[in-house]
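With one protein chain removed, the remaining protein chains of the complex are shown where they sit.
A, B and C label the chains in the order they appear, each numbered from 1.
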Amino acid sequence: MLELLEALLFSTLDAAPALIFAALGGVLSERAGVVNVGVEGQMRAGAFCAAVAALFMPTPLGVVLGMLAGAGLAAIHGYLSIRWRSDQVVSGMAINLVALAGGTFLLESLYSPNGTPAIEQLPRWTLPLIHGVPLLGALSEHSGMTYLALVLPFVFHAVLTHTPIGLRLRAVGEKPHAVATLGLSVQGLRWGAVLGGGLLAGLGGAVLSTAVLDRFEQHTPAGLGFMALAAMVFGRWTPLGAFGAASFFAFGNALRIGLASSAPGILEFIPQGFLLALPYLLTLILLAVQGQRSSAPAALGTPYEQESR
Amino acid sequence: MGERWRAAVPSILSVALALVVCWIAIALTRDTEVASNAYLQMLYGGIGQWPRYLDGGDLAVIVRPLGEAASKAALLILTGLSVAVAFKAGLFNIGAQGQMVVGALAAAVVGAQLSAHALLHLPLALLAAAVAGALWALIAAALKLWRGVHEVISTIMLNWVAVTLVDNWLVVGPLRPTVTGGHSVSGTAEIFPTAHLPRLLGDISRMNLGFPMALAVAAFVWAWLIRTRRGFETRAAGLGPEAARAAGIPVKQRMAEAMGLAGALAGLAGAVLVLGTEFRYPGVLGAPYGFDGIAISLIGNNNPLGVTITALFFGALRAGGTRMQLLGVHKSFPELIQGLALLFVAGRLVWLALLRRRRTQPASAEVPRA
Amino acid sequence: MSLEIRAGELLALVGENGAGKSSLMNVLYGLYHPDEGDILLDGQPVRFKSPRDAIARGIGMVHQHFMLVPTLTVAENVVLGREPTRWGRLDLERACAEVTATCQRFGFQLDPRARVDTLTVGSQQKVEIVKALHRGAKVLILDEPTAVLTPQEAEDLFRVARGLKEQGHTVVFISHKLREVLSVAERIAVMRRGALVAEVKAAETHVAELANLMVGESRPGQGTVEPYQPPTGEVLLEALALKALGEDGRAVLDGVTLTVHAGEIVGIAGVDGNGQRELAEVITGLRPLAEGQGTLLNRPLSALSPDEARRRGVSHVPEDRLRRAVVKDMSVEENMALGRQGHPPFARGPWLDFAGRRERTQKLLGAYDVRPPDPLLPVQALSGGNQQKVVVARELDSQPKLLVVVQPTRGLDISAVAQVHARLREERARGVGVLLISLDLEEVLTMSDRVYVLFEGKVTGTFTRPEFDEREIGRRMTCAEPAHG
Partner (left out) sequence: KKEEPPTPTAPAQQPQAEAKPAEPPAPKALKIGLVIDVGGRGDHSFNDAALRGLETWAAGKRYEGGKYAPASAEEVKQSITQDLANLQPPITALNVEPLVIQSKSPEDYEPNLDLLVEQGSDLTIGNGFLLESAVEATAKKQPKAKFLLVDSLILDAENKPYSLPNVRTVTFKENEGSFLVGALAGLVSKTGKVGFVGGMEVPIIKRFEAGYRAGVKTTNAKAAPGLVAVYTGSFDNVAAGKQVAQDLLKKGVDVIFQAAGADGLGVIQAVKEARAAGKQVWVIGVDSDQSHVAPEVVLTSMLKHVDLAIYHACRDLTEGKFAAGDVVLGLKEGGVGYAEVRLDFPGKAEALQKVEALRQRINSGELKVPGTMDEFAAFQATP
């Protein structure tokens, strides 16, 4: 039993980081009031660039480049939605489409249609003390990204609630005009948040191609970006909430896989398709039961116009 | 009228710009001749190979491509309208894909499990698809209106649920067709010919009733939205829910109706795919037309007429895009063009301002302060 | 346009709506940028790139619309942008202490830990002032600070202003209430259409002259006081012990009993947030009734829906124009149809009647002098005042029996106000019952035949016209001792 639990935990921890980073990226951008449906595209850019970069340089550096690529796409989003106050949903969706088709095109022109060549994967760390300890052992043997994903939400939470910059971010998402009248730059704050969100989403993508796999694979991230958005909403736009929701999704998936392998008998009664749908169904049911009164930032999605009163 | 055309200008320019950018991309990776040829091939694939026909070729070189373009356009019209209708009611329907999946399945089941006279069978199958799609969408509407669950998250979830339940359970489980011997088949049982959407141009072209039907549906949606009191109320509910409520409009009901209609439209798209060309629910439902619908709707200004024109254009583009492969040009260009067009639509303020600045030399009218 | 502001004075800025008062002040505050001209501070030309520069030079501003982040606490709002930190961490303790200190220095009483959206409007106003003072403002600009305050609270505010002046601060304030301007300011600047048209000493002028300066012509005759006749018309609305709950579950209406007869204007006086809005919502079916009963146009008041209310003959000019009264992305003619989109001339059966709608809209646009009179323009392209005219036109055009109007003249200039008032009186003469809810006590008193005073969801006084007494009504509006400050 303990072993099963450990396998379950391990599997969750291994799969969750990409989702966690991307969800945090969404939170960062949206807390500042900029809708970010382009997470999927930013992840794809991050995954692609990280893998390509890692062909020529150490993988960690590749990850950094992947993050920058995510931020690059986010910059387009920012330019259109902050500088030009375009519709944020439109520009986000556009980024997704361009990243999807453009990624496929670049991949096939540069490498093979299905993926880049293999790169050196991010190393896995064996934690000396707990390795092999029942249950706790699940914490060992992950790449650095997993540990980062366990720490980052708390750091983000602390920054958001306990630092001046966090206070300003929260304020700019709720009432940008108030922030502007205090001589702070609404545009600056939003730019920062959008680019930061892009970095995080790019990191989420980079994790997929450098830690989960050892190459960029053509379908990456296969809808994970939208899952991240769901995690963000489910987590009520808070870093810890998003973290919890993302972990929950990853756990649900791991649970399905674990069930299928450790209790194949179950499949006689519950078809595989049900198990696959389980995490999503659970989320829907949870949302339906608890309700989800809007906890979105008040100014979310409304472009800031200095002179609108 | 002039006003309406003016509203369409950014979209038209965006699409043109996207075409230019992609042409340059091909020219850079290959050469200019290949790029131009590729576009020519795309044109042939989209609207027919007219030169060859005029040279005394077979009629098939025209009607076959037209049939393909029309089938694609029909799907895009329906999913585009699905997204647009929801937008009009203030809802963002990311769930057209899932609604299309359940609609397609319903059509496949009614088409294969029920036997009836053709005059009855086809309408029944279409109806089943519309109802299934509508019900699926109404789950999201109910969650939104009574539990406050944001429709973006619920429709994303419902997409996953539909795809996994249908593709990984129903199609490979209970609905798997009986197969003699160990043959591999994908998808559900084949539907009866009575449920086929009739072919309009004979056997050489796959042009079927789905296309005129989609056009008729678009006209219906347009009339409903623009001409009827209900449509007016729905638009008011979408643009200003509080004001609409104060004006005595049952906002929740109108939103639910619109979402139901959106689902029905996406479901019909599934039916057109199944009853028009596939004749069964395939192992995995076609290209992600439900997601394409979002782009189509946004490029078409969320307006039934704009959506229809956009869908016709991209239907032809995508049907023709396959022919680009004959030149070794990558298969994802039609999607890339679509994505770029949407990006340019999103960024229209930028280049409109640039254009305006060039026209009126000194003072640019309303460039926002940085 | 040039304006001189002297150190240590109390300057008032008056002018019609849209005269450019706020714009000018926003330029001074660095929020807008002048296309031409300079700002001289202590004789030196300065250029404010953003409010940050203005703040650094000791200019503080309290905006016409509150610039507070509702989900943050008082202290967080005040220190935003100049947060005290300890090792990079936001030091909330110190922030609270600092804010408390500032409050004490200037004689405010505020709980620094309270969330702003739980405060009364008066307190929020104070938070705004503290925000400016906390940044060391020597020049304080107050943009229509008294618009939402009770006379008592306003009096309080002016005491603070005078106190600040004693301490050497400069106070510039903008107001439409000429009497209070005269009583507080030393110097008065009058603006019209973006230009300074006069500067006068308060001691040397009077209301009529100021009004003339503002409008540029003699002010439309202030409705002569009509004799009061007790209501005789049939009872249109009879409410008994109404109770309604707010979003947070607290009772926002608590046993309200009132009647409205045909052919009278009943005013509701009260400070913002004391249940007036909810009262209007209950009567128009927008908010469910928790307890109590009543009849509205001969049928029960409970289980009323907005649609049902309209069918009985209730018209509603809501307070929040852009949110509740118009759909701002729809055209003027579509907005004209809103609420009666199913009836001729706006519809024929299930179909919309475009020709009929156009015709009626054009007629109304003419009658109400909406500018520009273009039925195809989106409503949001109209100025606020013209939007309001569209709403009033629509609501009066639907031949109501009972008219519920909330803040009908907010944002209108003097002549438009007079026009709306005249229309309301016309309706009364036609035998319509009018329930007038306004935060502007002056408006309530000039228009109403009877007045109910609301405080914390309860009726704390009823007056008929002969009994009107501004001070007494003001006291009832803040029934208990003044809440804060």
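Heads up, the rule we're going with is that a residue touches a chain if its C-beta (ideal position, glycine included) is under 8 Å from a C-beta of that chain, and two chains touch if they have at least 3 such contacts.
Keep in mind it's a predicted model, so treat the numbers as computed, not measured.
Chemist: According to the contact rule at the top, which chains on display are touched by the left-out chain?
Modeler: Spelled out, the missing chain touches these shown chains: A, B.
Chemist: With the missing chain put back, one of B:Trp136, B:Phe211 or B:Phe279 would touch it. Which one?
Modeler: That would be B:Phe279, which touches the missing chain.
Chemist: Of the residues B:Arg4, B:Arg52 or B:Arg356, which one touches the chain left out of the display?
Modeler: Residue touching the absent chain, from the options given: B:Arg52.
Chemist: Can you tell me which of B:Ile204, B:Ile226 or B:Val350 touches the chain that was removed from the display?
Modeler: Considering all chains, including the one not shown, the answer is B:Ile204.
Chemist: Residues of chain A in contact with the chain that isn't shown?
Modeler: Chain A touches the missing chain through residues 3-4, 6-7, 10-11, 14-15, 56, 108-109, 112-115, 121, 124, 126, 141, 208, 212-214, 217-220, 222, 253-254, 257-258, 260-262, 264, 272-273, 276.
Chemist: Can you list, in ascending order, the chain B residues touching the missing chain?
Modeler: Counting only chain B, the missing chain is touched by 29-30, 34, 37, 41, 45, 52, 55, 60-61, 64, 68, 71, 164, 167-168, 172-173, 176-186, 189-190, 203-204, 206, 273, 277-280, 282-287, 319, 322-323, 325-331.
The definition used in the following text is that only the chains that are shown with their structure count from here on.
Chemist: Once you find the CA centre of chain A and the CA centre of chain C, what distance in Å lies between them?
Modeler: Each chain reduced to its C-alpha mean, chain A and chain C end up 44 Å apart.
Chemist: List the centre-to-centre spacing of chain B and chain C in whole Å, with centres computed as mean CA coordinates.
Modeler: Each chain reduced to its C-alpha mean, chain B and chain C end up 47 Å apart.
Chemist: Go ahead and note the Å separation of the Cα centroids belonging to chain A and chain B.
Modeler: Chain centroid spacing, chain A to chain B, equals 28 Å.
Chemist: Where in chain B do residues touch two or more other chains at once?
Modeler: Where chain B meets two or more other chains at a single residue, that happens at 369.
Chemist: Would you mind writing out the residues of chain A in touch with chain B in their complex?
Modeler: Listed in rising order, the residues of chain A that touch chain B are 37, 76, 79-80, 83-87, 89-91, 93-102, 104-105, 108-109, 187, 223, 226-227, 229-230, 233-234, 271-274, 276-277, 280-281, 283-284, 287-288, 291-294, 296, 305-306.
Chemist: Please output the residues of chain C touching chain B within their complex, sorted ascending.
Modeler: Going through chain C, the ones touching chain B are 33, 284-286, 305-311, 316, 318, 320, 323-330, 334, 337-339, 341-342, 347, 350-352, 376.
Chemist: Could you please specify the touching residues of chain A with respect to chain C in the complex?
Modeler: On the chain A side, the touching residues are 162-164, 166-168, 170-171, 174-175, 177-185, 298, 306-307, 309.
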